[in-house]
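Sharing a structure here in structure tokens format.
Apart from one protein chain that is not included, each protein chain of the complex appears where it belongs.
Order as written gives the chain letters A, B and C; numbering starts at 1 within each chain.
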């Protein structure tokens, strides 16, 4: 792992005040070496009326898993853009998102993630995401670290 | 507007039990003729620790505005995939998302949306979204209408 | 393989009159079971002035590999949208693109592909692509099969 990777302690600190924790009550199941696994129970309020999780929530989880996988080796970064394809219904009681870094450059990072719904104990695919992330330069960062979705 | 467009009353019924309403407390400011404008105050719990709204929430709003704009002329549909580019910080007290349909086909619909953050009374651009949506066939739909993000 | 998959003979017939063959001189190295591998030498005219292949050509190859992988199990289809992330320079004498189907539905198919540049006999990653494809219904297809990039 490069010296610049964000440590697990740093990630947990960021997560403590995040949407992922406060609304979803999610946990980081695995983190490091360009990989990240997130698990989140799905509150009723986040479901559509047929019981599926809103695609935006799936997208938020997928974005987080991808961004944190990338941060684990590349350091502080922000999501510049992502594409999500929905591949199944998210109707289970829990979602699992697994991200991985694909490429790290001097300025940009590319990552992917996949989201699964836990249905009767089995994983059913829900979505795949592909993202472009921008490293946040040290000089630009007297401010505290952030991993939000915002470029520049 | 084609006969197949989803009416405003139907949209409001769907929204009444949606993430958009229950978590964001959002309102439909305009709807119809291939356009949709959504407005949502941003609860503190959805902000990252530097005060910006999580990109996944921005994505959820952008997805809804685009999907409902498309539904207003094309009928019942689901988002198959979307791409979002973040163009600014979402640090204001309210978000506005405006969607528009670009193309309607027999099976697929293409739409776009833009999200703005209200900063000191002015709109600052936050994100642009481009989406592929799939019409939901009548035969497939003895079940109630849905506008969730999921294909097939 | 489902009965609806496009056969290798059909694919070769389509390719015989395609951009992939006529301009790139490409070959189908593997095809079937939701996978497709394409190989193409890169003519000088398709390079930018620093010697890299134009990103649009990389995108065309990536799109073809993905679409044909999907067609091998799902049948006749068209690319509705794709996202490509560039992950390295395409400066080698040959490109290899590998596609795979991720999900098949009644109307839509999701696929991915990766493009590599052959540099000194080794594969260097160039791009990753994620696509939404639309199945082309039998009734809509008295016309000959096509696998172009166009929805509806």
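By definition in this document, contacts are C-beta pairs under 8 Å (C-beta built on N, C-alpha and C of every residue); 3 or more make two chains touch, one makes a residue touch a chain.
Just so it is clear, the model here is predicted, and its values are computed rather than measured.
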{"item": "Missing chain: touched chains present in the view", "value": "A, B, C"}
{"item": "Residues belonging to subunit C that touch the chain removed from view", "value": "14, 17-20, 22-23, 45-50, 52, 54-61, 63-64, 78-90, 143-144, 146-152"}
{"item": "Where the unshown chain meets subunit A, residue by residue", "value": "80-81, 83, 103, 105-108, 110, 130, 132, 134, 140, 151-152"}
{"item": "Residues of subunit B in contact with the chain not shown", "value": "83, 85, 87-88, 102-103, 110, 112, 125, 128, 130-132"}
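Following the convention adopted for this analysis, only the chains that are shown with their structure count from here on.
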{"item": "Interface composition of copies subunit A and subunit C: same or different, split at half", "value": "same"}
{"item": "Cα-superposition angle relating the copies subunit B and subunit A, to nearest 5°", "value": "180"}
{"item": "Subunit B and subunit C, separation of their C-alpha mean positions in angstrom", "value": "31"}
{"item": "Whole-Å gap separating subunit A and subunit C, where each centre is the average of the chain's CA atoms", "value": "29"}
{"item": "Per-residue overlap in subunit A, given as positions that touch at least 2 other chains", "value": "83, 85, 87-88"}
